[in-house]
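One structure is given here, and the rest of the page talks about it.
FYI, not all chains are in this one, though none of them got moved.
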Amino acid sequence: TEKLTLMLDWFPNVDHLPIYVAQEMGYFSDNGIEVEIITPSDTADALKLAASGNVDLAVSYQPQTIIAASQGLSIKAVAPLVVHPLTTLLFLENKGIKNPSDLSGKKIGYTVPGLMDVLLKAFADINHIKDYTPVNVGFTILPALVANKVDAVMGPFKTYETVGMAQQGYTARFFELEKWGIPDYEELIFVCGPKALADKSQAIHGFVKALDKAQVYTRDHSEKALALYLSAVPQADKTMETQAFELTRPYFAAVSSHDVAKWKAFADFALAHGLITTRVDVNNLIHLWK
Amino acid sequence: MRPSNYLSPALVAVILVLWEGAVRLMEIPVFILPPPSTIVVTAVGRASLILPHAAITFAEIILGILLALGTAIPLATVMFAKPPLEKALSPFLVASQAIPVFALAPLLVVWLGYGIASKVFMAWIIIFFPITVSLLSGLKNCDPEYRVLFRLMGASFYDTFMLLYWPWALPQFFAGLRVGVSVATIGAVIGEWVGAQQGLGFLMIQSNARLQVDLVFAVILWLSAMGLVMWSLVGILEKKMIKWKPI
Amino acid sequence: MLKISGAAKIYGGQTIFSRFDLTVAQGQFNVLVGPSGCGKSTLFDGLTNVISLDKMALSWKGEALPHLGCHAAYMQQKDLLLPWFSLLDNALLPVKIGNQSLAAMTTMAENLFSRMGLKGYESHRPNEVSGGMRQRCALVRTLMFNRDLILLDEPLSALDAITRRRLQSLLLLLQTEFNKTILMITHDIEEALLLADEVYILSPLPMVITDRFVLDQEKPRKFTDPRLLEIKEKVLAQLQEGAHR
């Protein structure tokens, strides 16, 4: 068996459920590989370390991958994990916000400077939000909203933060990006560096195939899949993760190949709205398995 | 017990009561600041979850402190013995304190992997600095009249160091060590941002992202307790080693 | 022979001494007497490189040296005992540092302790004994240097008359039995006259030797000797005169 190291984008959560299913069901070993799962210290780490060959595979986001490519990091997207945006512009209910333009003149928070602030700006341009004040809230989303320091936050996942907020007794409402003019994109993808792809092509393909199988299993046996995940990640909060899983299920990838057109559209959008400054050729970025 | 001895527990009680009262009266949500009662309940009730993580972190802290001692003492000695070296090295020492963990993390992963080494390294960077600076200052503080005495006796640097400089610098060394062991806790936690699978830092980040703020603070309570234990140990060690002081 | 010539020291515009000369023959016990603040300690410090002089030519046993450094045992005016060591450990410091045999020297130190009336205080810390006891301990330490030339800066100033006499005999023994060359500063004129082969009288700043008394009386001396009494009067007169210059 060949060993692969996989770095997540964040600490383990239900978004990564198919990975744990593949691990627990033995799909990886069926394909002759052994996978070590590692948590990063920062979302950018996964891309850096994959590009430098210090990990074989990494979970990342399509927008950040495009940014990395424009910065000259050579990486390849090898498979999708979650195929639609989970990121939202989120706010509390009963704030009288019906349309994005209701946020004109308000304070809008965002989670990751350099990424979400640009997305927010694009969103505002497209949806005619005027004279808003952007505020970097980091990951203190709920306190910022509850204490009325901001009226909405760009960046929370509709499948995750909403559940946490509900647990604390707050109901979240949100605008889904792809419904409000931002091109659809693949939220979570697997990437790897060119060297790993060349040296371990067989093993990585095995990983993709195993994951494909896990996605099918997750779709067909959702309760068992969740149980497998919870036993693999004991520190997870059961009730919260269960609810989050219900919300995430529809977005898991159905096929193990990327939608090149979607990537192209988002890359064009990124260039147009200043997320990147140099054009990225998505064909070089996506690895297609034959 | 003299009345003044009641002050310490009384003050602790007052602060805790004020905190509890403030949280309850001002209706501060638990996910912003849990009341101390909740924190204690969680810290004790979830001890079985916390303890295994605490063991890992404790090991990192101890290793970090040992490594810091093992580098700070020779470093301060060398910089004391050779002032040009001090001049040359201090910019790097000061600079080392300006590096945030996310800048260093990928490098640590590349060089030290995901094991305990990279966590200990982060802790080390944070701990060794106050010890080095304090020890160096203590060594420099040595009364020149005594130095002259040792020169008159024809003492080598080694002899002078062992018999004069080191005992002289001990009080300042311990002040540095006190700071060192106190920041060691956060040092290890920060270290655990570098690809940890366990440890209190790991547990905290996860709990925080899951909005289990009571658990976050319970972990902080455990960390503080660890810091306090080490702080007290340093105090005991100091008393043992500086017996000649009539304080 | 110790030969100092042309020693000079200026402190911030104030000349402490310039062109100061002094010669001590080997095996001699010479004493410097002079007013407080005239530069005696500064001279000793300069000789031993505790401070650097502006000028000095020095030779010891015929050899020209930049300073006496490791050739002399110097007892400074301050006792400078280390607070973390016991009296005995303080006294043995030069032994620990040099490569002398610790066992033999410990016996010698203990012997000196009991001769100086410090028996039973070997393991006391310096802050647990009296001022005079600290001074005696510092004297033992100086003797443990085991060097041929001994510079003593007011070594007995904190001692009572009786203890002082006992230690004076001890110092004499160093000269007569062990053939040490001794140069001592004292404010006690009787002490100077009892011990010295030569007594130098120093002036206030800038320091010069205003007079020199050669004493060839047999030692140990008693102060009942009328010649000594006579010299004492001369010394006092000389000092008095210096003070009124």
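Quick notes on this one:
Letters A, B and C mark the chains in the order given here, with residues in each chain numbered from 1 onward.
The rule we apply is simple: a contact is a pair of C-beta atoms (placed from the backbone, for glycine too) under 8 Å apart; a residue touches a chain by one contact, two chains touch by 3 or more.
As the structure is a computational prediction, the values presented were derived from the model and not from experiment.
Displayed chains are single representatives of each kind; full-complex composition is A x1, B x2, C x2.
We take it that only the chains that are shown with their structure count from here on.
When the interfaces B-C and A-B are ranked by how many C-beta pairs touch across them, A-B comes first. Taking the mean of each chain's C-alpha atoms as its centre, the chain lying closest to the overall protein C-alpha centroid is B. Comparing the centres of all chains, each the average of its CA atoms, the largest separation from chain A belongs to C. Mean C-alpha positions place chain A and chain C at a centre distance of 85 Å.
Our note on geometry: chain B versus chain C, Cα centroid distance of 50 Å, whole angstroms.
Multi-chain contact residues, meaning those touching two or more other chains, do not occur anywhere in chain B. Counting partner chains per residue, chain A shows two or more touched chains at no residue at all.
Residues of chain C touching chain B in their complex: 48-50, 69-70, 74, 76, 78, 80, 82-84, 93-94, 96-98, 125, 127, 145. Across the complex, chain B meets chain C through its residues 145-146, 148-156, 159, 163-164, 167, 242-246.
Across the complex, chain B is touched by residues 7, 10-11, 13, 38-42, 44-45, 48-49, 52, 54, 139, 142-143, 146-147, 164-165, 167-168, 235-237, 240 of chain A.
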